[in-house]
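Pasting a structure here, questions to come.
Excluded from the complex is one protein chain; the other protein chains are retained at their positions.
Read from first to last, the chains carry the letters A, B and C; within each, the first residue is number 1.
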Amino acid sequence: MIGVGLIGFGYWGPNLARNFVGAEGAELRYVAERDTSRHKIIRSLCGSAQVGVGVDEMLADESVHAVVIATPAASHYDLGLRALEAGKHVLVEKPMTSNVREARRLIETAESRGLTLMVDHTFIYTGAVRYIRSLIASGALGEILYYDSTRINLGLFQHDVDVLWDLAVHDLSIMAYLFDEEPVAVSALGMSHVPGTPTNIAYLTLTFASNRIAHINVNWLAPVKIRRTIIGGSRKMIVYDDLEPSEKIKIYDKGVHVTNNPDAIQQMRVGYRIGDMLAPNLDASEALRSEVQHFIDCVSSGKTPETPGAMGLKVVQILEAASISMRRGGQLINIETLRPGGLAHDSVIGSENAIFSHQG
Amino acid sequence: MIGVGLIGFGYWGPNLARNFVGAEGAELRYVAERDTSRHKIIRSLCGSAQVGVGVDEMLADESVHAVVIATPAASHYDLGLRALEAGKHVLVEKPMTSNVREARRLIETAESRGLTLMVDHTFIYTGAVRYIRSLIASGALGEILYYDSTRINLGLFQHDVDVLWDLAVHDLSIMAYLFDEEPVAVSALGMSHVPGTPTNIAYLTLTFASNRIAHINVNWLAPVKIRRTIIGGSRKMIVYDDLEPSEKIKIYDKGVHVTNNPDAIQQMRVGYRIGDMLAPNLDASEALRSEVQHFIDCVSSGKTPETPGAMGLKVVQILEAASISMRRGGQLINIETLRPGGLAHDSVIGSENAIFSHQG
Amino acid sequence: MIGVGLIGFGYWGPNLARNFVGAEGAELRYVAERDTSRHKIIRSLCGSAQVGVGVDEMLADESVHAVVIATPAASHYDLGLRALEAGKHVLVEKPMTSNVREARRLIETAESRGLTLMVDHTFIYTGAVRYIRSLIASGALGEILYYDSTRINLGLFQHDVDVLWDLAVHDLSIMAYLFDEEPVAVSALGMSHVPGTPTNIAYLTLTFASNRIAHINVNWLAPVKIRRTIIGGSRKMIVYDDLEPSEKIKIYDKGVHVTNNPDAIQQMRVGYRIGDMLAPNLDASEALRSEVQHFIDCVSSGKTPETPGAMGLKVVQILEAASISMRRGGQLINIETLRPGGLAHDSVIGSENAIFSHQG
Partner (left out) sequence: MIGVGLIGFGYWGPNLARNFVGAEGAELRYVAERDTSRHKIIRSLCGSAQVGVGVDEMLADESVHAVVIATPAASHYDLGLRALEAGKHVLVEKPMTSNVREARRLIETAESRGLTLMVDHTFIYTGAVRYIRSLIASGALGEILYYDSTRINLGLFQHDVDVLWDLAVHDLSIMAYLFDEEPVAVSALGMSHVPGTPTNIAYLTLTFASNRIAHINVNWLAPVKIRRTIIGGSRKMIVYDDLEPSEKIKIYDKGVHVTNNPDAIQQMRVGYRIGDMLAPNLDASEALRSEVQHFIDCVSSGKTPETPGAMGLKVVQILEAASISMRRGGQLINIETLRPGGLAHDSVIGSENAIFSHQG
């Protein structure tokens, strides 16, 4: 029986708690939440878990084997490090940290102590994303040409992250899960429309060594909610609409004949193919439930999670490069050679610079 | 009675011919089309117009007062210049020319001879776009914060223009018509997925001196057709879906309170406003018909068209800057200080460079 | 403080329990559920309520002032009557009873004892339906010409009620709430496609003394879920789509000019009017929460509920007439002069007869 301690009971914490309470092989023993006005609700929802106990006390308890961190992003690194150094396995909210340096440090600490470090990239555990991965693996899409995602709505303006770190993070984790190829460089532009608040609209374009291209459109200030990702393949193409209640994935047998016939190229003959559309039946079970069970299994068996610290790092690395690009007016930033720096706060300033840069 | 000569009877020519035949105060006297296999159809559709006559002969005829150019983009400049120098008023297809230098030359020639030079930016004559302009003018949207357009489908791969010059051109003309403020700089990235063909997918971001931002997503290789533009204002927001049969424009009374109260900013208090949505009844008359009549009126009265050469230049200037940005890996290019150069062909090479640039 | 006892903890019971636990001025003191395997869940969700106690004991407790009945329809009458005779106020699930006779008996019993009898027609407490009622009351729609509802999906096949008593019941309660005019007669046809199960598809048409007409299309065996109601008025028309997340109601300024000019009628001149469409912002609070609070208020103050037994009777009366019509091959049945009879079980046979009637 794995003893679990949860830190943070804000927006997402209750969902994590509910799933750990219902999970096999684990027991929620602590919930640490500074806001005492939340304690009553926590008690009603978390069964026998101890409430009103500090993080130090929780980490000192040997019956706690794993810690779940559901606090604001800025605190992920510090809490994660303390938990790992106390010998606890860790499941941390996305984004894993505020910058690459911190992400690397968490990974090193977990590895040196043989602990599980997993990031809560929930989309990876949905029936839709898992289906897309299997489809790509089967070769049915052919060569992946592009990934184009729109993730917009009238969203909560957050303190500690901008729209890139809040919404684009989902697409970056999905791409890291779906693709075998890493992006090489990133260009980003965005804007802060509400004085003193982080960037609320941003456009992110990723390039690859191959002729693949990826684009992410995120917006906190949109009149309509859209969650639509198009994945273009040389054989088939996918439209993934996460707001569709029953047909989230549509597979189109559409495309162009990529011919190498020089004459054909001369004459620009491009053959079109328009075939059927299939909307497969997907596993509708709750993603977070599968994820929580998977975390427990990894902690018990020592196997590597499907969303390990390494994936969290990849995501943070791109976000950090994108934040730099945004401050440099969309300059294409090479992700590999990124010199790490703290950007959690800068990224906010960054968006303001983006404004000034147009005025200067 | 204005005598009209049409050059080019390919995809768009028949629509222009039909509307000139039906228009008041004009008579279609010539249709010049090299492809003789089209002459039979032209005769059946263009009433008494002479067919099979060369451009020179058409331009030599004094009974021809205006020339309509519906040929591939690469020939717009040469044909336009010859027509103007022959003393003819000109209506030219979009894009007006392949680069800024040519556009400026056409404008100068028209001005020096007191001739009408109008560009066929058809969207400007739709009930939808005209309604949006009046709404913006009324101040109902408040301050315009962003323009975000998605214009994708499984499209015809063209010889002489890439997807930017084929599709983004529409949004650039719409923005030139709607906004009083010019974009300052542009960043673009794209890709050619079919060997030997122009860029078929591109992302264009425009910045302004104010905190406005614009973005255009164009794609010839998409499984679904989307024509959706979101215009975000500080008071209200518009979603313009050109594929909607009856409700093309939806006006959302949504937004955030932009407060200047320093405390409020400290505490990141952003007030939300969610109100009604209105889909106004729009003028459904054919845009091209209104446009053709407008051209005839301008030629007769000498007044300046709503889509003059100057608008065509603005559009070409941004497209040229975007093509340069695309070849430079998304670098933000200042539109004003753009040094003109021929890009119609380069833009194709540009997209290939975009590939190499990631490998180098 | 009103003491409440809940009978039945199946599909809907938990929602009622949650809202009574959270309500002001009431306390959930008992939950009676025969299925002992549910008792654990009940205890975790219903705070201090007693579980595992029989109905008799619950009714004998003077600290129980009101009883909520969430059992299968067939038992509503018996349990409702016992509760009323024990001096308890009653909130009963829809349909109130299986036939008119039973409904009348419950109403009489409640009246004679001065007790509140309320039916759980939840839709009446939604922001959408309440908005429509206010719109009709304002005269904005003009004369109501028709009510046309489609309520279909791949639904649970139920034991004790057919699709008419399961789904059409919603539209009948909505009409009873919206309209000041009662339907005069009903014609219904349906079919049972699964041997030994109740009617799973049915079509119900209602006529009125005026030129109003109403139609309800219900189906348990549809591949897609639809919840769409069109209300046609002489001035404006409403499309109410309950599956729309944010725009459930759309008000169309469309219609025809109803002219009394005899010449115009001679020449069949009907003028069309096509104007704007408005989707008003609606109260999004949970309907059941408002309803539960309303029940508590009625019990406390003695005022008549918005969904009283009288409304439950109207609905059951039409359902019983429709079931008769279905067995008589769609014959138009006068609702007023309906001779009451037990139909809860007959309605199932009815649908089978509907089959035979075509063979004979």
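The working rule: a contact is a pair of C-beta atoms (placed from the backbone, for glycine too) under 8 Å apart; a residue touches a chain by one contact, two chains touch by 3 or more.
Just so we're clear, the structure is a prediction, and the values are computed from it rather than from any experiment.
Only one of C:51, C:74, C:140 or C:221 touches the absent chain when the whole complex is considered: C:221. Although one chain is hidden here, its contacts on subunit C can still be listed: residues 145-146, 148, 150, 152, 154, 157-159, 184-185, 187, 189-197, 201, 203, 205, 207-213, 215, 217, 219, 221-224, 230, 232, 234, 237-239, 250, 252, 254-256, 258, 260, 265-266, 268, 270, 272, 274, 329-332, 354-355, 357-359. The chain not displayed touches subunit A at residues 247, 253, 274-281.
We take it that only the chains that are shown with their structure count from here on.
Relative to the centroid of every protein C-alpha atom shown, the closest chain centre, again from C-alpha atoms, is found for A.
Here the spacing of subunit A and subunit B, counted between their Cα centres, is 38 Å. Put simply, the C-alpha centre of subunit B and that of subunit C have 54 angstrom between them. Of all residues in subunit B, those that touch two or more other chains are 274.
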